[in-house]
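Only one protein chain is missing; all other protein chains are in place.
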């Protein structure tokens, strides 16, 4: 099989590193270009010693060059920047898989409200497909612009979409209390993220209005067939490198049982390689999924309060970012969806 | 001032170690007896090298001897055992401060339901005072049997009691999602708690029916003036040694604001040395309270969902166990409540 | 290509888990049997939820069955036990790759001195090849019994063998100060290894006479062409899951330079996929090699003291155990040595 020629724009962060880890081991991929303004000219091994045996160098992001060399380009850039790059690539016929948040929101107002600026490429929004493959697989196959789903949203939407669709959970009163490892903040150099500030620490942040909130609510509303859903999403930072655990509490719409909830989720994901529904009585654990593309889900039901309690874990850098992006690439290029992800 | 003669029964676990750390530095305390069946005869430094310069040895728990030597005895024993020891000490006129769960529940049925056995000393229950000093200070002063509040309960009750009393939060729909460091499991030797199983891990457990649940619900009901409250309490294990973070989500009973919630809590705890209400916009962090007896509380209000969101942290071994027990001792013996705790 | 049928005896520890992780992803391997006395009958997902999607179960170790089913068997057993199992497998024509220490020492006296019992299968010793592929590749290819090199020894021998052979370091005064993550202790349930005893801790142990010492000295002596070498090897336990860092200090035999040392190591390992010599000025870091089969080496020279200082890191479960064992299997079966290891 002819290899897919791949470019990665903004490859020097943690999502970039994870993407490169996956792509270097992907038998049908050849990485042609990796860019970083900061490290342009540096051999990859200087930035990521783990990749010292690879031969590629970082370059300045050169659009014409990428168009010449690549079939698909991953954008691992800050929001705002990603949208600017997407346009010329799409026009030139490349597939674009954006790991940033730029094309996830349908609403320009929400984008402005949560990201503090006008959307940089609103004309592209209608082409973008939300990159949660288990629920948008067919659209992904046809699209040239994938807005790969965010990390917290992936962990929350994966169990929530089937439960809302089944009507067993109310669209009101949904509460998602999540924990993320520190790589979730990116490779950001700030006092809050130095080791002694994070180790032996656990803290909530952005208890109201986290940037992932509108993305989660948008997709929950789609699943529920409603115009709008509002939830509480409360992220916490905990001392580990990789992983997200979301504990989600829903009002059951009627008397039910853990077995019933379990069977809805199991049926939905029976044929999915990357969603694991744990046996009843077991709860999701970040350590089960680290360095994998799997979303692992545990189910409980509290008959006293009529609440359904879901625990859902992913590796934020894999299923929550780069692994999911590769999964979308595999779909687009008609590969086995698991290629390079096991 | 004459020193208080203190005994610690079951001193070889983490609560025992923390209790000894505090008591060795307490200027009005003399530790007379520390017991451990496992380590009887061993110098304290063999079990806790940190205390090698101290001169005391572990002994078998000898009730007569403790009665002879001590004014107050701390019970740092598994539930069930504590109640058996309490009786002779109380009859002999000692003050008993129990760190176990044995005397926390008013209901014998709940005890049996959650602890799986009949209560070992039901005749003592009426004498027991719930050891949450900020809310039971006067009762503690008069009592000979303190059922020192549990770790998760302390973190949840401290913010919840004033909010329920003020009527600003509903008694329905309360959700407490908590995280605990691994010392919360005690010095238990089980595969689930070895380092590689806990590090780079985060997991919920006992999502339904944790043993601390009836204790929390009992005291919430007292605060609300109700017979009964049911809540969801979902504990998680996270990779740190010490600390609990409880994020609690309440339905507001009416339109309100973070400012209003903040002022209720600030007013309640204005004169308390061990409760810290953070300025608005800041969230509680375990690292702020480790090795202290402080409960730190952050406040948010989500006007979209009418939910009040509280983050509350303690050191599980200090305010959640041994520090709080010493605080009760200080009250009983008319000392400055902060003595030995700063 | 016909798949290699593989058995793993003693698959429920950390080395076993890592071996399964590698073998499940190895395109030329089919895992036929995994044994565990403790978990016999359990599906693999009950012991390692990470493998829930796999279909295999643990069974009692049944020698006849393994002989029927397998071409090669990995022994991930405690020392003593491994040697007993090896015999029937070898007689039946299977290849045996032993991850334990049972066949690493040439000297029965050393075995008895360090392991406290007579060697259980001395008649097999002459067949055993020391499983450090970079230095025993041709012997491994021909052998039916591989004594896969230990974790600390791999980290120390990889840089030391070429330096001794080159004569640039003295065989006297070698000091290896190593740090290991807690998985190095195996999945052992003991109070010393529970999370709160290891986190925020760092401690030396077995400062004299660690069991890996005779293995290291034996292979150093081979490299130096001497009957015997004595060194100081001082292991430490540090709070991380995976990885070993060995800092090794040698007396230079003559005035030299870091450049010279670097060129000796670079020349030796120029064609090796799994040894990385860092550029001068960089030091080895466990995080560069976690979840890889690479030994990464940093070089310094102190002209003031005439000491050569090497830092050498591996993942103790991969290059230090299961990855190295798979590397040997690849050699035996004429596969690309990197198969399944990248």
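Letters A, B and C mark the chains as written, and numbering starts fresh at 1 in each.
Rule of thumb we're sticking to: a contact is a pair of C-beta atoms (placed from the backbone, for glycine too) under 8 Å apart; a residue touches a chain by one contact, two chains touch by 3 or more.
All values reported here derive from a predicted model rather than from experimental measurement.
From the options C:127, C:177, C:253 or C:266, the residue with contact to the chain not on display is C:177.
Summary of contacts with the chain left out: across B:52, B:108, B:226 or B:303, the touching residue is B:52.
Of the candidate positions C:62, C:127 or C:201, contact with the unshown chain belongs to C:201.
Considering the whole complex, the residue from B:18, B:71 or B:296 that touches the absent chain is B:296. Looking at chain B, the residues touching the absent chain are 24-25, 49-50, 52-53, 200, 273, 276, 278, 282, 285, 287-289, 291-292, 296, 342.
The set of chain C residues touching the chain not shown comprises 173, 175, 177, 179, 197, 199-205, 207-208, 230-232, 234, 236, 238-243, 245, 247, 249, 283-287, 290, 298, 300-302, 304-305, 307, 309, 311, 313.
Summarising the interface, chain A meets the missing chain with residues 14, 181-183, 187-191, 193-200, 239-241.
Everything that follows uses one rule, which is that only the chains that are shown with their structure count from here on.
Chain A has the C-alpha centroid lying closest to the overall centroid of all protein C-alpha atoms shown. Chain B and chain C have Cα centroids separated by 46 Å. Remark: chain A and chain C have CA centroids separated by 36 Å (rounded to whole angstrom).
Residues of chain A in contact with at least two other chains: 200, 285, 287.
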